[in-house]
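The complex appears here minus one protein chain, its other protein chains still in place.
Each chain carries a letter (A, B, C, D, E, F, G, H and I) given by its place in the written order, and its residues are counted from 1.
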């Protein structure tokens, strides 16, 4: 059942493209290499998105995250890069990516990046009491 | 006292249709079959809605959720399907359905779907300090 | 020091009617009878209101909640009824009533009902950072 | 499906009397009347027991707890009384009853009562690291 | 090092009056006397304010809160009174005072009062994702 | 309904002296005066005891705790003194008193004092798995 | 990749039988049928064991738990039965099984069953401060 | 590997200046000297910012925070000063600095300061359900 | 009111030496210098002790902890050293010192050291159910 890390993000057709709805995915097992120290970094990523024609396939997403295991990556740049790859693969109406990095030197860092499709507007939020 | 799973969602007349008010229902005991692996999936569902003429009856709702126990169901599609069945049964002013799925392959997934009746507007939210 | 349950909600004059301010009251000890099964139901109620000329007196409020101990009451209807009694007694600028019912049949239910006085507008919420 | 409060505690045969094992039951919905003030008191009860020949049947236990709804009861005395009724009904090898009473006058009270069958010894507790 | 309770609220010049910024102060040790029962009441107060020319000095604030220790005070009235004293002393751009009172008779009460200087507008809240 | 602080601790007969059982009482509203600074101190007290012939009456216990409101009291000494007064009033088989004091100077202090009646042995604790 | 529910519990050789060590396994996804009502029950199981020659294989354990999905099972009896099957498969030095059942009728139930191999003694627990 | 405290805040070029995104940094290890008492104060700082051309370098930020260790600093003034230094170094589109100070005299204080670049507008917040 | 750091630990006579009782002190504001990196370290210390003739005075304890602010200190050695200084100052019947150090390099370290007076035995712990 072995599989390999891969930069390919596979998709499947959104089963309900007629409406905006939210998909949230939590990926607590991300690790890469710190380019400054050569040592491992660890982070937890969260995705929130509104799919358009395509949804991201979860197993390929897991292999994609795995693909950073041997790579050097700065916090800000890699969070932007993952967002861009998700956008390239699924062309979503909206997507937000949050990377929560483990403490280094007593400092905790979080990076949050968003993409919104041109012309897309979220429905006004209904806030029930 | 035995009862059977059923796709029938029964309703009762909204006792206070003259005002918008919120009903929240938490259903922590949902299980179905993963179409890809044939193995059981588990989720917790949350409903928030503003009833119009009809409210959903809780016992029939429980039997309805039970009816997925033997069925194959994809996360995104089944959350949309349950929303649509609730809309068909109760024709609510507004409804939001949230499905929080148990972890699979180290990945956590949540799907949130809403329906708003044509022309219905929520009262502006009063946010007391 | 014995007192009796009562449907009378007593009030006292709002000491500061010149300004809108918020009063929150939590009542964790509500119980009534389920009309379908004849068995006890339990709930926790929360009140948030902006008083006008009158505030609700807390001891009479406690006795009022006690008055449901022997009565049959459906979740949706009784939450609306309590709101209406509070409105009749205090004629508030705004009131929100939340009833959080104990689990039954694996299902958790919450009902939230509001009343706003005609013409009253909340001050815009100041959200300090 | 209506049922009535009752002091009868029904039992069923312990399916595995050949070994000591633990049954824990939480009953968060107890209410009675305070004999001093005539007002309702609320408590949460916890049972832990090692059955001998009989286990307590859960539905009858619920109806038994319900039977205190109209009765006056002091914290210490009623906790002892419930223990004694459970012992009379099931004659357990060991039982511990904990009653956690809601705050009154800014004071929180808990009462814990145990019964151990003559000659019964618990197996030494195995505390795995 | 002994000091005395006092109704004098001292201030110091706001070191940065050129910008709006938020100061939050939590005072968990408030006690006064219930005018109805003559017994002690306890509360926790929270202040949030945007200073104008003056900030409230913390030690005098502590002595001010202490000054209620021997006084009778109703929940709603005293929360309004403390707000007014803070306004008189510091003339802030905005202030919100929250009093969370300890449970009495199974009932929990919170009172929140605000004051906004004429003509002052909060900057639009920047909500980063 | 007004009552006064008092050093008298009233008792009532233990309704079940034939067995050892535990009574726990939490008193979160203690305040006295720091003898060094003259300023108020605040603490939360917890009592755990096994009554012999007498139980402590809760209302008199509340008035007793109130009696320290105007008194100077060192943390260690007053915790010992309260224990001794409880022992004098109820002559319990066992009692433990815990005083958790609010932070002063960045330092948090807790004092725990016990009394055991001569010759009394606790039953061996049954630790169910 | 589809697999089927099965009562077969597979094992693998304990890699370190020369020492006692603890293996804990949490299985939050158990469901079966209530024999009294015919409706689904849900529980979370926890295993703690000290292996002897064999460890339980995790995938087969998952399929074993799945095998109860269509079966009627009483709380006490099925917890004992699962323990016995685990003992038959792995013949452990010690095993403890805990089943935490979802609330029914406002009542929460937990069942804990243990097995200890004849003659096996746990090493005295080292409790470091 | 020793380094020294320093008021120099180093920066690196924002790798993705083409979009607004959020960087959050938590610094739980701040200490300075209270100018009134000469004793150490402790605080936790949180930064949230949207970078423009430059991001703050984390190691120099840590040394910068260290530079306050020997300095006297009032809560309100030093929070404003740190904000201004961060603005001078990175010229961000938006920055919010929160300082949560340890309790002194039973009083808890938090100071929150913001800076927004002239003409910069945050994108409307997308609040997915 | 300024005071200075000092290695002198002052004491006061134990007001109740006739009985063993527990004093717990939490000191969340410790900082020293890491001898390897020259950078600040932070820790939280907890003391639990049974006094003999002398108790440690809290203000001098605070100044003592402050005295490490400029000193280099290894985790294990300094925790042992503080224990020894507390023993030298108060000669307690029993003392336990716990130092919980802030994360460094992704690694969390805690050191716990105890001292027991020759011949002193703790009373057997009474564990009430």
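The rule we apply is simple: a residue touches a chain if its C-beta (ideal position, glycine included) is under 8 Å from a C-beta of that chain, and two chains touch if they have at least 3 such contacts.
As the structure is a prediction and not an experimental result, all values here were calculated from the model.
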Visible chains in contact with the missing one: A, B, D, F, G, I
Touching residue (missing chain; options G:9, G:32 or G:55): G:55
Interface with the undisplayed chain - residues on chain G: 14-16, 19, 21-29, 51, 55, 58-59, 61-62, 123, 126-129
Missing-chain contacts mapped onto chain I: 22, 48, 50, 74, 76-77, 79-80, 94, 96, 104-116, 122, 125-126
Touching residues (missing chain, whole complex) on chain D: 128-129
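The definition used in the following text is that only the chains that are shown with their structure count from here on.
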Comparison of D-E and H-I by number of C-beta pairs in contact, larger one: H-I
Fitted rotation between chain G and its twin chain I in degrees, CA, nearest 5: 145
Centre distance in Å when chain F and chain G are each reduced to the mean of their C-alpha atoms: 44
Chain E and chain G: spacing of chain centres that average the CA atoms, whole Å: 56
Mean-CA-position distance for chain D and chain C (Å): 33
Two or more partner chains touched - positions in chain G: 1, 42, 96, 102, 104, 106, 112, 114
